[in-house]
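The complex appears here minus one protein chain, its other protein chains still in place.
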């Protein structure tokens, strides 16, 4: 079995993403993540187990008895949320996920801690913080830092799991998990997540959400992907390369209304102008036809669903909020459930939760 | 019965404050607040029930057994403290109130969250945060935002209660509750809060404390109100209008010592120069005769009490702190007790707490 303790950092870093999965598993539990670093760690079987566990936790949390049972699982463990990049929503979602399981939490949210000011390296800082707790949930702008800490801690006297809550531009695996979970829930009683058309719309070039979700969808049978965007913001070639390799059907379009009429799910995204190289670069692009409003709502099939990772600007009109097909508020809450499921699984409580009340 | 789900936002917003109370009640519980938005929601009966519940909680918290019972009430619920205006004291008071009841908390204290930077509306932000929790305690500079969120959440798939911890310049209902509770406690064994003279002194023009407390006092029998301030900072006309309407006796004065000699309670306030339109406007007012010191202490009747919402500057001399009639430190702590009582009541635990040990 592949182990992080039996491979050097340089060798591990150089591996292709798809081959790192076994190194990140819990040595004591079969096919269960220990460190969560990449969307690529999650195959269909694991995604479905996570969704089932999330459903279970969500259901249990409705009763006081179930809630207290969940809170009784991890009160002897402590987690640290190390967020050196601001993000209220991802932070709060993870925090509440911990609280559901009774995990005690502490958090570091300043980018400039006093220790960095004193010349300490990031890895020393995180190693120090790790010495107080049993899990680190981290979000940082540095690409690869979560991965490096996972390797370092696994090779220390006191290994603890890392959950990557967003690192660099590329990886935000728990966002991808919540997107998939929302799709799985949306089609749960309607034949499941197969033979579907999923349309992505908005800024498909920048941001990590579309990239990861597109990848994870290839795990499911016959999911056609449609990419609707202004030409300047279309999905990058390497995403399409993966679809071709895997034989997944896809289309490129600039006509949202046309796409909506044949979509089972429409995944709207915001124009991410914070990545503009030129100031005003995004503002010069005509994005008026890439918004979901009353007209699009009429065209959407009655079993279709609308998703959005939020925050939104005006990509989705407020008049859509009360439509039963609008899933984006529920999607937020799903993020909390699937993160709770992931943490529970990481600490080896999957079976115990699934058997509750049985 | 009046329901927020059966009235439009515009119609609700336009109602006179005094008529909004029934809309804010818990539909499942008679005469019990669900959303707490205005001091005007609280009538004498409800104030006395809250005070009784606060007394009970305060008493129970003295023993480990009682404390643990209180903590066992709401461990399955989570509250969010959304404070986009800085306020350590109100924040900590609510936080500790939650902790007394076992509520798990998370907090957002930055005014500029990353999502607002990304162009998200305040209501989307709060709606998102609401998706993780079972109650929102919020303080914002925007007038009416708490009210709007209460309406929106009550009209969503997942209604949760809102507690207004200060919004805009006007409303800070839990401060008014703690002031009343302190007066009720102060006279509990001395014949109760009736036939009393309450003197307000300091900056009576600006700030919301005096305004709300003056209003709530009209609920009690024969409470004479005396307003002592420099002419430029006297109590605004609309506050006096309400007293006239309700037939409450009052007086306007600029002589603190004279007022103190006949007062049962003296409510001191700070000059709120942060509201100055002209820089130095307040500094030009002679406030030297509106401070409570050793002389005033001698004049105060032996059963009289001194209150202050704190923070203070020099309105009350430090030499008064050890006098048994100084209630302002206890007043702080009362804030925590009455907030715990309010939260417990909101979640329907009033009866259960009142019956503890019976």
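Going in written order, the chains are labelled A and B, and every chain counts its residues from 1.
Methods note: contacts are C-beta pairs under 8 Å (C-beta built on N, C-alpha and C of every residue); 3 or more make two chains touch, one makes a residue touch a chain.
Everything numeric here is computed off the predicted structure, so don't read it as measured data.
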## Note on the structure
Only one of B:29, B:332 or B:354 touches the unshown chain, namely B:332
### Selected residue (touches chain absent from view) among B:99, B:121, B:218 or B:261
B:99
### Message
Which parts of subunit A face the unshown chain closely enough to count as touching?
### Response
75-76, 78, 80, 104, 106, 108, 110, 113-115, 117-120, 124-125, 127-129, 131-133, 156-158
### Message
For review purposes, identify every residue of subunit B that touches the missing chain, sorted by number.
### Response
61, 64, 67-68, 71, 86-89, 92-93, 95-96, 99, 270, 274, 310-313, 329-330, 332-333, 336
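The rule is simple: only the chains that are shown with their structure count from here on.
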### Query
subunit A to subunit B: how many Å between their CA centres?
41
